[in-house]
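Once you've had a glance at the structure underneath, I'll fire off some questions.
A protein chain is absent from this complex, but the other protein chains hold their places.
What follows is chain A.
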Amino acid sequence: MSEAASANAPKPSSSVKLVLLGEAAVGKSSLVLRFVNNDFQENKEPTIGAAFLTQKCSLPTRTIKFEIWDTAGQERFASLAPMYYRNAQAALVVYDVTKPSSLTKAKHWVAELQRQASPGIVIALVGNKLDLTNDGGDVSEAAGAAQDESESAQNGEEGAGEEDEVQDAVSGDARKVSTREATGYAEEEGLLFFETSAKTGTNVVDVFTAIANAIPESSLKTGRGTGAGTGQTSLGNRSAEDSRVNLGDRNAATAKEGCAC
């Protein structure tokens, strides 16, 4: 799991700024909630503005601290998005596998990121709500389709081929966006690709781990120490050090005066 609990020997730790983008209600906040608290809420309220969360992710050689911007998908907040992706090292562009329009929206976000975000940004395309499809009804890990496994994952159960999925022929299958279509697009654009379910947890941690692995070592700024917190913003485990890291970075970037102590 992503908790940094296993850190007996201190590993180098670095922070990664990550932004989630995508149409309203595709499950961005739910993915973050699953990743950070391993929880799911059936009726999650739309995000207003944006939420900032942190979570550590332990890799064999280092610890990554994600600084996550979970943005609101609603149109009226779209103009604020550049503020969140401007300095991001990674982006999770999310669509809903049961809603074709959300993939279109995702493609717009990818294009905007490629135009406007930092050149080295790692982008993952994520098709969420896999549990609503036939190949996601099962909690088995095989249901998700990572970039290179997508072919085999397709034929997981009941032999639901893409044709069936597209036509919604199999009863109970709400899939409207085929894995092949999305993989094809992701390959063309050089994106990581996953199908996930925030509800069952399928593939959620994998997305973040894959991103952590995909960030070039060179672009990782090493923070001080490993820190003991789990990244929640509660008082108890939020060290002053953590915030100082943020402060430094941001002050440099925005040339704003620091705290007026």
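The rule is simple: a contact is a pair of C-beta atoms (placed from the backbone, for glycine too) under 8 Å apart; a residue touches a chain by one contact, two chains touch by 3 or more; residues count from 1.
Everything below uses one rule, namely that contacts and distances are computed from a predicted model.
**Q** Out of "RAB31, member RAS onco family", "Vacuolar fusion protein MON1", "Density-regulated protein DRP1" or "E2 ubiquitin-conjugating enzyme", flag the one the UniProt entry gives for the chain missing from this complex.
**A** Looking only at the record, the undisplayed chain corresponds to "Vacuolar fusion protein MON1".
**Q** Which listed residue (A:Val16, A:Cys57 or A:Ala72) would be found touching the missing chain in the intact complex?
**A** Checking each option in A:Val16, A:Cys57 or A:Ala72, the one touching the absent chain turns out to be A:Ala72.
**Q** Pick out which of A:Thr54, A:Gln89 or A:Ser197 touches the chain that's been left out of the picture.
**A** That would be A:Thr54, which touches the missing chain.
**Q** For chain A, which residues touch the unseen chain?
**A** Chain A touches the chain not shown through residues 24, 29, 32-33, 36-37, 41, 44-54, 68, 70, 72, 74-77, 80, 83, 233-236, 238, 240, 243, 246-247, 249-251, 254, 256-261.
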